[in-house]
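Here the complex is missing a single protein chain, while all its other protein chains stay put.
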Amino acid sequence: MPPATTRRRLLLAASGVLLAPPARAATTPIVAAASVLQFALPEIADRFRRAGGPRIRLVFGSSGNFYRQILQGAPYALFLSADEDYVLRLAERRRAPDPGVIYAVGRIVLFAPKGSPLEVDAELDGLERALRRGEIRRFAIANPEHAPYGKRAEEALRHRRLWDLLRPRLVLGENVAQAAQFAVSGSAQGGILARALAAAPTLRDRGRYAPIPSRWHAPLRQRMVLLRPEDETARRFFAHLRSPDSADLLRRHGLDPPDRSG
Amino acid sequence: MADVTALEVELVQDGPIPLAARFACRTGELLALVGPSGSGKTTILRAVAGLYRPRHALVRCHGEVWTDSARGVHLPPQRRRAGLVFQDYALFPHLSAQGNVETALGHLPRPERPGRARELLRRVHLEGLEARRPHALSGGQKQRVALARALAREPRVLLLDEPFSAVDQVTRRRLQRQLVLLRQRLPVPTILVTHDLEEAARLADRICVLHHGRTLQTGPPSEILNRPISAQVARLVDLGNIFEGEVAGHRPEAGHTLLRWHGHLLEARLRREIAVGSRVAWVIPPGFVVMHRRDRPSRGERENPVRGRIEELVAFGETTNVTMLVDGAPAPTLHFTVSTHAARRNRLAPGVEVRVSLLAEGIHLMP
Partner (left out) sequence: MDWEALRLSLELALWTCLLLLPAGTLLARALRSLRPGPRRLIGALVALPLVLPPTVLGYYLLVLMGRASPLGGLYEKLTGGSLVFSFEGLVAASLVFNLPFAVQPLERAFAAIPRNLREAAAVSGLSPVAIFFRIELPLAWPGVLAAFALVFAHTLGEFGVVLMVGGAIPGETRTIAIAIYDRVQALDEAAAGIMSASLLAISFATIALVYLFEPGRRRDG
């Protein structure tokens, strides 16, 4: 048993080492984006780079998750939500300098992967039929708790009075991109996804989809906010996102431009 | 042998291991600690080495205080110069024999250590085996490495914990002889822990008998084996002939004390201080029991003649152990030895009547 003095000295040395790992220089701003932008945003960022813009880092996830993280002090410079609510709440709680701007309006679609017995149509009649025939074992949507696209999916299903029927069959994705992944993997017979994802090249050949009437749910006005206006790169990217070029790109990916009232 | 006290030890505690030991060791002396297992011998050794702290302890070596619980002094083992040979050698398995010895040479400058280590190994007759790892050494060789390592520190006291118990008889004899030769050149006080009385008697200058951590008697082997101070000590050193008698009187002019025993009146060594009429335990070592030849009639003037019948004969090679039932009621049992040759010549067998003499100088009273 070593004498007390030696032990104490060793302990001090150890704690000194523990406090000393080098700090990582984090100068490249981080953009937190709703996963619906999984395919659109990298393209926009690429254009930004080629136009001479500096490097940015993109992180995708559910809007609700990012909201929580920002409250906990996550170092994001820019937040692109899939709806308005989270951004407005951040502004309310003074975690965002302003309520930001609407950059797009989203749509949900009914999606059926290749080989599924589900017939897709805008009225969801095919879904109802398949449900009553017992052909739907699993149905994927994003988690309504913290993914705006999931919440809208729930609203639409409730409107069409299919929610209770479908509820036991639901597979909840952590965000709408994961829901898409479930829907495509073949283990679900269908799902409600973002149009921006269903229309993407990666998914287009893996199934069929039909847009769901937007009046069946609250609008998916997607808001973004510059959390660190002092960061020059972030400011430039924010401006780039509002350019007509970007709006064009978003539209091609299935995200409508903000309406006049936005 | 100088009579300078080199080591003083006093250890007292109630538990967890009871101790009430007090002894000293002189320069050049080999003191054997004997006692049954559990008598605390190893604990005492560890306390001297600094590996154990009894509640009340005083250990002084060549005047230097190693432990003094009264003053809160306890030198760690590193600061004492004690050489300890463990019962299972405790050699470092990842080092060679030379490496093992070198670990104890920290007091020498680094360049000198290999040479010194080799010299020590040579002294214990292990030259040529310096590079061997412990797993490639025999028991006797391991023991010698352990000894060399203990001696490497130029210890002021050498502590040996049952060093020969794990080897065969032949190796043991050889190691014992080497120890004796080594000590002739190194007058370091040595404490040897052993449960083997014979070994203690052969090697030790003095024996210290222990029981449950208590030192009962310390003295030269002859004293312990012939004049134990109590029946307990007599039993611990395996003296068989322990009896009880009554002091009948004293004859100072003849140098005798008279002892009444089972109808016999024996002449024992004079012990004037014992009151007449008191009951007393007494012992006679087997060597002081002399058998009368059966073919010659006994002469009455023989010392303390005693008659009886042979109960048991056990021959161990050249020596035969005899157990004899002495006439009297109840019949006490007497043990002695004769040469097997004499046993044959006298046609000894169980049931045969014999006569022995109990030599007065061997009858030792233990009041």
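As written, the chain order gives the labels A and B, with residue 1 at the start of each chain.
FYI, a contact is a pair of C-beta atoms (placed from the backbone, for glycine too) under 8 Å apart; a residue touches a chain by one contact, two chains touch by 3 or more.
All values reported here derive from a predicted model rather than from experimental measurement.
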{"item": "From A:Ser35, A:Ser81, A:Ser116 or A:Gln222, residue that would touch the chain that is not displayed", "value": "A:Ser35"}
{"item": "Hidden-chain contact residue, picked from the options B:Ser37, B:Gln78 or B:Gln184", "value": "B:Gln78"}
{"item": "Chain not shown: contacting residue from A:Leu127, A:Leu166 or A:Ala180", "value": "A:Ala180"}
{"item": "Interface residues of chain B (partner: the chain not displayed)", "value": "46, 49-51, 76-78, 80, 82-84, 86, 88, 90-94, 103-104, 106-107, 133-135, 149-150, 152-153"}
{"item": "For chain A, residues in touch with the removed chain", "value": "1-3, 6-7, 10-11, 14, 17-18, 21, 23-24, 26, 28, 30, 35, 38-39, 57-61, 69, 72-75, 175, 177-178, 180-181, 184, 202-203"}
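Criterion: only the chains that are shown with their structure count from here on.
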{"item": "Distance between chain centroids, defined by C-alpha means - chain A, chain B (Å)", "value": "88"}
